[in-house]
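My questions will all concern the structure given below.
Omission of a single protein chain aside, the complex is shown with its protein chains in their original locations.
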Amino acid sequence: MSTEQSIQTYRDGARITDVDALVVDGLSVYYETEGGTVKACDGVTFTLKQGERFALVGESGSGKTTLAMALMRLTRPPGHIAKGSVTLHGRDITSLDDKEMRQARLAEIALVPQGAMNSLNPIMRIGKQIIDGVIDHLKDDEPTPTKDELDEMVHDLLTRVGLRPGVARLWPHELSGGMKQRVAMAIGISLRPKLIIADEPTSALDVVVQRQIMQTLGRLQEGLDASIMLVGHDMGLVAQFADTIGVMYAGKLVEVGPVEEVFSNPKHPYTKLLIGSLPSLQEKREFLGIPGLPPLLVDLPLGCAFADRCPSRFDKCETAIPEKLNIGGRRDVACHLYEDEVQS
Amino acid sequence: MTENTQAVEKQSAITLASIARIFLGIFGHFIVKRFLFFIFVVWLASTVIFIIPRLSGQDPVKEKLLLEAQRGGAMQTGLDAMAKTYQKKFGLDQPMSTQYFNFMKDLARLDLGVSIAFYPRTVNDIVFESLAWTLGLMGTVTILAFILGTLAGAVLGWPRRPGWVQYVFMPLLTLAAIPQYLLAMILIFVFAFQLGWLPLFGGYSVATVPVFTFEFIVDVLQHAILPAFAILFSVVGFWAIGMRGMMINTQGEDYMIQADAKGLKGSRIFMRYALRNALLPQVTGLALVLGTIVTGQVLVERVFSYPGIGDILFQAIRLSDFFVIRGIVIVIIFGIAGATFLLDILYPLLDPRIKVRSS
Amino acid sequence: MAELVTSPEPMDTEINGGFRQFNTERIQPIKRYAYRNPSLIWGFGLMIFLLLFVGIGHLVWDTEQFHPLSTPTRLAPTLSHDMVKGGELTGEVRAFPFGTDTAGRDLLAVAILGTPLTLRIGIIAGFVSIALGTIAAFMAAYYRGWVDGAIRSVVDVGLAMPGLLILILIRINIGRELSTDEMGFALGLVGWVFPARTIRAQVLVMREQAYVELSRLSGTSGMGIIFKEMLPNLIPYITASLVGSVAGAILASIGLEAIGLGNFSAPTLGMTIFFNIQFSSITLGMWWWWLPPLVAIVIVFLGLFLISSGLDEWSNPRLRKRV
Partner (left out) sequence: MSTFLELDHVTKKFGSEGMFGNGMVTIAVDDVSLTIDEDEPSITTVAGESGSGKTTLSRLLLGSHVPTEGRMLYRGKDFTQLTRRERRNFRREIQPIFQDPFESYNPFYKVDHVLSEPIKNFKLASSGREKNRMIEDALEMVGLVPGETLGRFPHQLSGGQRQRIMVARALLLKPRVILADEPVSMVDASLRATILDSIRRLNRDLGISVVYVTHDLTTAYQISDNILIMYRGTIVEAGTVDQVIPNPQHPYTQLLIESIPQPDPKNRWGSEPPQQNWDTSDTDIAGCRFADRCPAVMDQCRTSAPKQYLINEKQLTRCFLHEEKGEMQNPDITSTFQTESETIKAIPADMSA
């Protein structure tokens, strides 16, 4: 592609291009319940460049997993995509028919799931679980690969994620948590997807294993020239891994920006408090929590959802929902504090 | 952590020797354990059967013999001989330990004794003759019902099934609430008595000669249809309800979400992911309710006067033929314990996790 | 509500290891609940209908006519029948809306008396077996060790010995007819193994819950943990098991009676079935003889089945059948 133009990043060897890999525009996912409509994800807009590592962070219940599932169109009833579009390399996947969507999963957009503990079928050998996705994505005119070809493919994938080929013959329960997560990655990259969604891939793992897994994931992503969307709650992990960060609060994306800038100069009061509450190994200091609780998604306030926990709130926060503002470069923030700044 | 360590032990060196070691060490060990348990069940059950008559303080056999002796008549000659055998074998003058030892010795040789009512026919003769009928009809039907019910339940518990399935199958499931022998009576009334399509009772027509000719086989099959359906209808519903519940549970599992995320074909997710996993508790259930299925079928046989174990049992109860009753009880316990043992050792083939659990 | 967002499952099935919340706040208004759990309502409806039939029947009908020879024999259902004595018309006209059998019993009286009698057997047996089963399950699961080993062996052996067969042996040895209450107790004594096994599995899961451990460290005694911490959470499950046990016992009692081991002077539904088989009522064309007990039994089973699946759903949708 001749139009490619490298975007500057501090990450060594990063090959981020100016091509839009994923464009999410005003995506809303609602759950209809007895108590009313739960706006689990509301008007989320962001763009992910080819080769970029984007991290979506938020606390439990902020809607980050709902968003990740919606990107793959895996939202289950009573949830449904109410508004918005998801464009993957120029194709709007919200308008695909079921068969096309099925083909797009794994081949174009792959999921490395949360807690790989239970995401493997307990009664199927690892090797089979790796190839069944490959077989179900063969084109009608493609010949079925021979057993040797499939074995070779499994062998290759397992080696690439750092496992011994013998693992193919094992059952899921015979693997440790870290090994299972590696198998999940092998499945995820089996069809060389252009976008990998990693949903809390290391949440139940120890720090050393977590580091190994994340570093392997990064290596795989670079090898495939794919983009990656990391969904999680661990700010440390995000700081270590991502190029760009998106912060979610109560179903809305409140701040987006390059990870270095957001950590050194957070704009949204929630992001500020979140980063401020992180304990550090460098210095001992009193570390603060964020007072109050997130609002219930079924009963959101009229104005900004963060208003009643916000130290910088003013009158407008109680009445108007802040819109997304671009405050220069690739930095967006949804907060009334910056409206004047942008207009002037 | 122990699970991990065991696991990786296995993957570390997959050589022939290690496979053999694993087979003998874990799988072999597991079978041996299950077999010992099978023996234990049969032993304990037989002991209970030995103790029960001695608890009541009465001796049904002696009473029966006295009754027959008073009546006199045709049986008189055999009676003396039998009374002697009885005395020799079960003489209550012998110490309890000797009696118990003799009972167990006979059992080990699979000698169930002699019938009182049909002396000198042995209980083995009577029971095994009827067992063929029972196993032939009821065995087939039980397995068929399990397969059909599980499949029906799997489809009913699958969110992407066609809508009409619900309306066709759900009413059929309520049949599970009706005892098999009552269903049997309704079927007899409608299809045999009112419509006259099928024979009313028995395993074959009185007029036919029980030899293996084409006519005889057709006749036997005709007689088997109604009892078979009586069991089938109610048992299918039972399995379908259980399977449906398991399928619905399975939908919430992480691996089902992942199967969708992998873009697998619907048919593969249904067969390989949902159905295979939902099947496991069904098989456990089969082992658990085997006892009730057997007794239920015994009663269906009674309703149809089908010449199986159930009918023999009824006759024996009517004639107070104690040894036949005892023999049937022992054979059925043997059968259930044996079937449970088989299911137990086959289960690891369905669920690879079980091997680890057992060791 | 926040929980709902992250997981596609309804929240109350997921939390706390699948144990559904059971507390007063959760018991919703009946009307809304009925809509969500129609099985339970239909089940109770059927049982109430049956009890109404029995209750009204006792008030308006002469139930003494259940004795043999108290009525003309083989009478098809009729509302007016001229009674005869010594070959002479007595001028008395009686109604037999359910007809009579070959022995001269009024089948309406039999239905009115037999239905509660059969239910009574089932309820006695159900309570006995659930009580025994619950005690055994808690002892096994709580004290573990050899207690568990012994109880589990007995249960596993018990499962391989169909209770019905054991009853047949006992009955033959006792050599006399059992009263209906005795039969209920006997069925309860052989029927505890299945509930013992399933409840034990539930207790084992619950034992591992952090709140049980915490309660122990709060100084609660073993009995306190069983009665105050575990039992309340198991009540819905035990209730569902009880209904299942009642149904099982009724099934077994009818089986026992149908095979000729019932009480010949008690007009239970099972004995009526026995006489039907014995005298081949079907081939005699006497449909009115076998139809009422059959309908009553079907209503009982359907009712209990619906109640039990309704309770099951209420108590524990996720652990269902995972014995």
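In order of appearance the chains are A, B and C, and numbering begins at 1 in each one.
Quick note on the criterion: contacts are C-beta pairs under 8 Å (C-beta built on N, C-alpha and C of every residue); 3 or more make two chains touch, one makes a residue touch a chain.
Owing to the predicted nature of the structure, the values given are computational and were not obtained by experimental measurement.
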From A:78, A:145 or A:162, residue that would touch the chain that is not displayed: A:162
Of A:63, A:178, A:201 or A:269, the one touching the omitted chain in the full complex: A:178
Based on the whole complex, identify which of A:101, A:191 or A:209 touches the chain you can't see. A:209
Contacting the left-out chain in the complete assembly, out of A:278, A:302, A:320 or A:342: A:278
For subunit C, the residues touching the chain missing from this view: 15-17, 19, 21-23, 25, 209-211, 213-215, 217-221, 224, 228-229, 232-233
Positions on subunit A contacted by the hidden chain, ascending: 10, 59-60, 162, 176-178, 206-212, 214-216, 219, 233-241, 259-260, 263, 273-275, 277-281, 284-293
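Basically, only the chains that are shown with their structure count from here on.
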If I count C-beta pairs in contact for every pair of chains, which pair wins? B-C
Where in subunit B do residues touch two or more other chains at once? 257
Residues of subunit A that touch two or more other chains sit at none
Spell out the residues on subunit B that touch subunit C in their complex, using ranges where they run on. 37, 40-41, 44-45, 48-49, 52-53, 55-56, 58, 60, 63, 174, 176-179, 181-182, 185-186, 188-189, 192-193, 200, 241-242, 245-246, 249, 252, 257, 281, 284-285, 288, 290-292, 294-296, 298-299, 302-303, 313-314, 317-318, 320, 322, 325-326, 328-329, 332-333, 336-337, 340
Spell out the part of subunit A that touches subunit B in their complex, as residue ranges. 72, 74, 102-107, 110-111, 113-115, 117-124, 132-133, 136-137, 164, 166-167, 169-171, 173-176, 184, 187
Can you list the subunit C residues touching subunit B in their complex? 8-9, 13-14, 153, 156-157, 159-166, 168-170, 172-175, 194, 197, 248, 251-252, 254-255, 258-261, 273, 276-277, 282-283, 285, 287, 290, 294, 297-298, 301-302, 304-306, 309, 317-318, 320-323
